[in-house]
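A single protein chain has been removed from this complex, and every other one stays in its place.
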Amino acid sequence: MYPVTTAHYMLLSAILLTIGAVGVLTRRNILVVLMSIELILNAVNINLVAFSHYLQDVSGQVFVIFVITVAAAETAVALGILIALFRNKETVHADEVDILRW
Amino acid sequence: MLLDSVLFYLFAILIVGSSILMITRRNVVYAAVWLINALIGTAGLFLLQAAEFLAGVQVIVYIGGITVLYLFVIMLVPLREEMLQRRFASQGWIAVICSTLMLVLVSVFLFRGADSFHLGQAAPPPAELGQMTTNSEQVGQALFSRYLLPFEMASILLLVAIIGAIVMSKARGAPGSSISSMDN
Amino acid sequence: MKQHILSIIWLTPLVGMLLLLFIPKENKQLIRLFANIVGALGMAVCLPLVFWFDNSIADFQFVERASWIPSLGVEYYLGIDGVALLLIVLTALIGFLSIWCSWNAIQERTKEYYAFLLFLQAGMMGVFMALDLFLFYVFWEVMLVPMYFIIGIWGSARRTYAAIKFFLYTLAGSVLMLLAMLTLYFLHFQQFNEYSFALEDLMRTTIDPTTQIWLFWGFFFAFAIKVPMFPFHTWLPDAHTEAPTAGSVILAGVLLKMGLYGLFRFSFPLLPGAAADDSTVEILAALSIIAIIYGALVSLMQKDWKKLVAYSSVSHLGFCTLGLIALNPAGVSGGMLQGINHGLSTPLLFLAVGIMYERRHTREIAEYGGLATRMPVYAALFGIAVFASAGIPGLNGFIGEFAILRGAFEKDPYWAAFAVVGIVLGVAYLLWLFQRIMLGSITNPKNETVPDLSPREILIMLPLVAGCFWIGLYPKPFFDLLEKPAAKLVERVQPGYFERAGIPNPLDKAKQVAELTKE
Amino acid sequence: MIPQFTATDFFVLKPILLLSLFGCGILILDFLIKDPRMRWWNAMTALLGEIMTGVAIWQHQQDLGGAAIQGLGGAIVVDGFSVFFNWLFLGAASLAILISVTYLEIEGEHRGEYYALMLFAQAGMAAMAQGYELVTLFIGLELMALSFYVLVGFLRDEKRANEAAIKYVLLGAFSSGVLVYGFSILYGISGSTDLRQIAAAVAQREPTDPVMILALVTLSVGLFFKISAVPFHMWAPDAYEGAPTPITAYLSVASKAASFALMLRIFLVPLWSARELWIPALAVVALASMTLGNIAALTQSNMKRLIAYSSISHAGYMLLGLVAANETGLQGIAVYLFVYMFMNFGVLTVVAAMRREGQPAEEVDDLSGLMARHPGYAILMLIFMLSLAGIPPTAGFLGKYYIFLGLIEAGHYLLAVAGALYVAVAAYYYFRIVRAIFLSDAADPPTFHLSRGVKLATVASGVLTLLIFFYPEPILSLAADSVLLALR
Partner (left out) sequence: MFFLDSIWLIPLFPLFGAAVMLLFGRLLDPQPAGGGHGHDDHGHDDHGHGHDAPPAGRKIISLLCPGMVLMAFVFALGAVIQLQGVANHTHEVVKYTWLTGLPSLTSSGAVPAFTAEWGFLLDPISSVMILVVTGIGFLIHVYSIGYMAHDNGFYRFFGELNLFLFFMLLLVLGNNYVLLFVGWEGVGLCSYLLIGFYFHKKSAGDAANKAFLVNRIGDAAFILGMLLLFSTLGTLKFTEIGAALQAGGFTAETAAFGTISAITLLLFIGATGKSAQIPLYVWLPDAMEGPTPVSALIHAATMVTAGVYMVARSSALYVLAPKTMLIVAIVGALTAIFAATIGLVQHDIKRVLAYSTVSQLGYMFLACGVGAFWVAIFHLYTHAFFKALLFLGSGSVIHSMSGEQDMRKMGALKKKIPITYKTMLIGSLAIAGIPGLAGFFSKDEILWQSWSTHHQMLWVLGFATAGMTAFYMFRLMYMTFGGDSRVEPEAAHHVHESPPTMTVPLMVLAVGSVLAGWIGTPVVFGPLHEALPSLEHWLSPAIATVGGEHGAAAEHHDTTMEWVLMFASVGLAIGGILFARKMFDRKLEGEPMRGLLGPAQGLFYNKYFVDEIYNALFVNGLVKGGGAQLSRFDARVVDGAVNGAGWLTRFSSTVSMWWDTWIIDGLVRLTAFLVKFISYPVRMLQTGLVQNYALFIVLGALGLLAYYLSV
């Protein structure tokens, strides 16, 4: 078995990114879409930590902290908006939100 | 070294598996749970790479904070009806194909680049960091020196998130519907 | 005073417009009066120009030069030569007449109307004075907007379509011109390491032939659309037809001349290599000849009076461009003079249409007939306009056409041979028009009661008629004015033309005079 | 050991600090105001904040001599670039505040958080303009984006606002994810988050290095999204339409400008050595943006959507400046953004003022007969439309001028021709609006709510749109400084 290299982490990250993207693109439920975005951010985190480890540099890890913070903040705002939406439209489905078009 | 590899693959499988399960579960609660699993896997990977502090943050903030936030909101949504509806958008297969293609392309680039993977110069750890041993200390040191501004701004960011969440989720109709009326 | 005369000329209508804005819009009579006064004033301030202009100088006169945007090398740079002088005086005259002729025609939104007319006037004046390409472009574009409104608000049924068509066509052409200008500007910068849009600076730039040809076509689109040359003419019938009388008068009288002026002032001198290029010359000549014949043929078939006149412009302007592209003194001065001629005779035709339109509210030729019985004075003036347009000797059209034909003949006899077909057809459609409108007995009872021209209407037409006769009978002053600019252009495009031909160069004479006065 | 927080650091941070401070201040002030009719004090405070920030930026500009002033160990700088963009953000925010008061009062959503969020967003933008380090840039970007997510959905009882906000937040978060993925690779390549070091590391690599390309692609996707370039533009029309109109203006101007600032920093500093690689892709995207933006706008009847599509095409033009990748082109982006601010604000201010039975009137037809009712505003609208179309004598022409000149200098003639021809296409739909204003009569005209703020904002925008054309020297030199420093 080959030793695990940074490339492995990057590949894992890419796979996770793709899964996140698939989630964003396919799931009707906005909550799951949001979760999928978390997956994407996680992919980024994996990348950053892998680089940080490889480079023996701590900045990457700091970066991760900020990414997590941002993820939290985004989630909070997005969920707030979702609640407002749900209150007005009684739906959490992405494809039922389409009065703005064309 | 071997253990590292084994653990990596284990965590990788956990992450990928949980992620896939997450995006395919009909029940949103299950999805949230699989998200937690994926995040735990990631935390494991962090540990594997000597980023203990991050692993902690991951568990506390992500799993303890964000996922709970999700679960709160999930509670607001009527799950029964949800269970009866289509899970996937109409563009599902196209999306999957496109995403897979994207993955293939990214992988192609990654494989091509794998040889030349001398990421950075792999500089020896800076002297000042070398004196400090723990990961947390290193992170803390960086956070409060070079990343002081982002750190401060992150607080504003969180403030914005709080304001945003409150502004958005609070129902209208109360006499003063701004935050100031929260004390009512 | 003398050194700022050009600024005064173009600012007069603008200031007038700004003052006009302070008159309450209900007070229509005052607005009319004021606008007419400003129009007359605009004409009056041009008069000193005529007296101060020194025809012995080949260079630009009344030059005003000041830095405007230093970091781009843009200058406020005005100056005129003989051609510009003629066009400016024409613009002042046409501008005033178009204001005057709207006295009764425009009853709605009077204030806006006059404001736009005055604004347009300022823009047109600027176009003929600017020697800085940036400034020129600004004036060029500025004048589109009021014209758009004049057509669009006070036009007839399909006015919005016509207005936007006019606007977009011209805009599309002029943005390409902008690119060509910028390229020239950049090439100049590369060679001299200083930014400048000044005409004479850019003329110093050396450009390789291929680039020249590309740039030439860039300029060409803007000017060809404005002229309009075949096949870029289709905006013209619509714009002319739908515009109110004053709009048509200005369009025909001044705006179309801008295309010619642009070719004369910018395209050819800036890109002499491309202008002298055989294929360019041939394409332009072919387009001109097509326009001459084609415009005439299409005119023949028009049922709409105004559209007929509009298409006749295509044909006439074809002569102008043919003269220009002949690139010899006769052709160039003939082409520019024919531009002036067209600016006198076609506005007359449009005024005539407008006068009838005010009375009868239709432009269908079939609606008229036998008007000469009811309106002899009108018939006489219209007849003069028709004959002037048709190029009857003694009137202005002939002078221009003859000079153009001579220029064209010198370049290539076949051009002239084709162009004379246009002369024959020109007579055909104009006379047929005259016959259908004026001759015969009155068949439409509605025409029984139309009154003949009012003194105001006669007075509006008279200056133009006088101009037609003047150029027709004594064009020498005009040719004298055109001589040096034309010679300059010819010498620029075909260096050594005069020497090779053994003809004394008018510019040398001018140089001698200048040296003498210097001593 | 631990670097001291020096006076220089404070000086450099001043705008961000002031904005954050005033943002928090407004939140507190809002508690103290009991009478809803006195809420305009919030706006006044915000404007005061803008003035203070303006003073700070002025000081920046004064102290700026040749080289950049670095703060916090180079994480943040003051240079011509940041000063220029800070001025821009300041202008946009001030205008947005001016026109918000009436709008929010009519909507019944006049709350202090709104202004606070605007200031926070501006702080984020300032960080994006001043930041010289990935994390700062990222946090600045997110601060701005989060504020905007909330602001877009601020009218939370409006279905359209909800929808706009949710779309914006979902896509925004998605694209941020992609962008930060690119950041992570940049970090991986260089081992640093500092742009200079990244640039040095990138310069050592082959431009075609596969990992580099991955970074390039992900960064491009994220940034294209932010500047709403085709095909990453789709959020823009929806978000613009659903947002409160002042926010539409703020979003379309400031957020775009900040994103361009970020884009310029990233493409010009770390990715500069790979420009051979990204110029063609950028050209295609720019072309696509102009095409799609203009074509979609042709038949659009909602003013805000129309402006959205037009802003997409404007983004295309600005991208062309980057495609030119020379001094003129980049200066063009700066000038373009600056003039775009006034013209776009002008138009949207007028749209914001229109109401019919309490509901916003946003259709092109609602402008019909404006000339008869409010000739002054009609003429101002004409100026804005001419400017948007890029016709002199308006400032919009200067932007196009630089872009075209830049393209010509770089030898991209065909792009220049395409851009020029699209001017004519764009003029068509701008003149549809002009036609409505001047050439049509309205059967049922909407009412105009012209508060002092709206008047001030429109007149200021109009006057500046003209003034910048006639006396552009200060703006041009500022833009030139900004570019020179960005290129070093």
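Note that the chains take the letters A, B, C and D in the order they are written out, and that residue 1 is the start of every chain.
Criterion: contacts are C-beta pairs under 8 Å (C-beta built on N, C-alpha and C of every residue); 3 or more make two chains touch, one makes a residue touch a chain.
In this text the structure is predicted, and so the values were computed from the model without any measurement.
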Neighbouring shown chains of the undisplayed chain, as defined at the top: A, B, C, D
Contact with the hidden chain (one of C:A130, C:V309, C:L405 or C:L489): C:L405
Sole residue of C:I57, C:A286 or C:L300 that reaches the chain not shown, by the stated touch rule: C:L300
Touching residue (missing chain; options C:L425, C:L464 or C:L489): C:L425
Chain A, residues in touch with the chain not shown (by the definition above): 21, 24-26, 33, 94-95, 97-102
Missing-chain contacts mapped onto chain B: 89, 91, 94-95, 98-99, 101-102, 105-106, 108-109
Interface with the unshown chain - residue positions in chain C: 169, 231, 233-234, 294, 296-302, 328-330, 333-334, 370, 372-374, 376, 380, 387, 392-394, 398-399, 402-403, 405-407, 409-410, 413, 416-417, 420-421, 423-425, 427-428, 431-432, 435, 438-442, 473-476, 479-480, 482-483, 487, 498, 501-504, 506
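The rule we apply is simple: only the chains that are shown with their structure count from here on.
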Chain B-chain D separation of Cα centroids, rounded to whole Å: 29
Inter-centroid spacing, chain B versus chain A (mean Cα positions, whole Å): 6
Residues of chain B whose C-beta touches two or more other chains: 106, 110, 113, 117, 119-120, 122-123, 141, 146-147, 150, 154, 157, 160-161, 164, 167-168
Junction residues of chain A - those touching two or more other chains: 6, 10, 17, 20-21, 34, 50-51, 54-55, 57, 59, 62, 66, 70, 73-74, 77, 80-82, 84, 87, 94
In the complex with chain C, residue positions of chain D that touch it: 371, 375, 382, 386, 389, 391-393, 397, 401, 404-405, 408-409, 413, 416-417, 420-421, 423-424, 427-428, 431, 434-435, 438-439, 472-473, 476-477, 480
Residue ranges of chain A in contact with chain D within the complex: 6, 10, 13, 17, 20-21, 24, 30, 33-34, 37, 40-41, 43-44, 47-48, 50-51, 54-55, 57, 59-60, 62-63, 66-67, 70, 73-74, 77-78, 80-82, 84-85, 87-89, 94, 97-102
In the complex with chain B, residue positions of chain A that touch it: 1-12, 14-23, 25-29, 31-32, 34-36, 38-39, 42, 45-46, 49-59, 61-62, 64-66, 68-77, 79-84, 86-87, 92-95
